[in-house]
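Structure in C-alpha cells, see below.
Removed from the display is one protein chain of the complex; every other protein chain stays in position.
Then we have chain A:
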C-alpha cells in the first residue's frame, strides 16, 4: 500500500492524534481520578456512593484513552516509546499497579460483604487514585526536563507529582459540582476553591521552568514572532483562572445555574496548559533528543492506521456523546438494571 499523503505529514498527523488522545485521557480520567482522591474527604457513606455513581458509567471508557495514547506512541513512534518507557519504567509500573487497584476497587466495593469491607475498598480506591495521579505527575515532571538527573530535577518531579494530583482533585471537584447537589455539591465547591490556586501556581511554575532549562524553548516563547503567536495562551489562562475564582466564590447560584461551567473551565485550563507544553516541545517527542520524524514508523503502516482512524474516531466520538447524554444530569444511585 502506498501512502496517500506526503511522507512528512503522517508523523505530524499522528503526533496530533496522540496529543488529542493524551489530552482526552488527562481531562477524562483526570476527573474520575480526582473524584477518587476526594473520596476520603467525605464522611457519609451515601455521599461516597453518590460520588462513585457520578463516575461509574464513565471511568472505563475514560481509561481507554490512555491505551490509545500509549498505543499510538508504540505504533507510530516506536523508538520514542522505547526511550520514554525505559526512562519512566518504575513510575509506569507503580501507576499500573495503582490503576489496577483503583479499577477493581470500584467493582469490589459495589459487591462487598459488609460495610467494613466496603470501607476497605474505599480506601484502596482512594489510594489507587492518588498514587496514579502522583505517578503521572512525576512522569510529567521527568519528561518536561528531558529525563535530567540530579536533585533539582527530582525536586521538580516531586512538585509536578503533587501539582497534577491537585489538578485532578480540582477537575474532579468541578465534575461533582456539575453532577451532584446539596451538601455534597457544597463540599465540592469548597474543594474546587481550595485547589484552584495551587493549580494556577503549578501552571506558573512549569511555564517558568521550561524556558529556563532550554534556550530553544525560551527563544520560541520570547523571540519575535513567537511572543505574539503564543501570547494568547498565558493571557487566556490568567483570564480563565480569575473567572473561575469569581464564579466559584459565588456558587452555588440560584436554581443551580452554571453548574457545568467550572468543569468546562477546568477543561479549558488543561487544554491551554497542554497547548503550551506542545508549543514548547514541538517537534520533539523526546524533549531535545528525538523529533517526531526521527522516531516515526514506516509511512505504509501509518497510512493504514490513519485510514481506519478517519472512519472510526468520529464514530467513537458519536457514541461517547450518546453515552454522556444517557448519563447526563445529576448522578443518581447506580443500579445494575
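Worth pointing out:
In this text, a residue touches a chain if its C-beta (ideal position, glycine included) is under 8 Å from a C-beta of that chain, and two chains touch if they have at least 3 such contacts; residues count from 1.
One rule holds in what follows: contacts and distances are computed from a predicted model.
Of the names listed as "MlaE family lipid ABC transporter permease subunit", "Molybdopterin synthase catalytic subunit", "Cytochrome ubiquinol oxidase subunit I" or "tRNA-splicing ligase RtcB", the one that matches the UniProt record for the absent chain is "Cytochrome ubiquinol oxidase subunit I".
When the missing chain is restored to the complex, the residue among A:13, A:110 or A:218 that touches it is A:110.
Across the entire complex, the residue among A:37, A:68, A:144 or A:272 in touch with the chain not shown is A:68. Residue-level contact of chain A with the missing chain is found at 1, 46, 49, 52-53, 56-58, 60-61, 63-64, 66-68, 70-72, 74-76, 78-79, 81-82, 85-86, 89-90, 92-93, 96-97, 99-101, 103-104, 106-113, 118, 297-298, 300-301, 304-305, 308-309, 312-313, 316, 319-320, 323, 326-327, 333-337.
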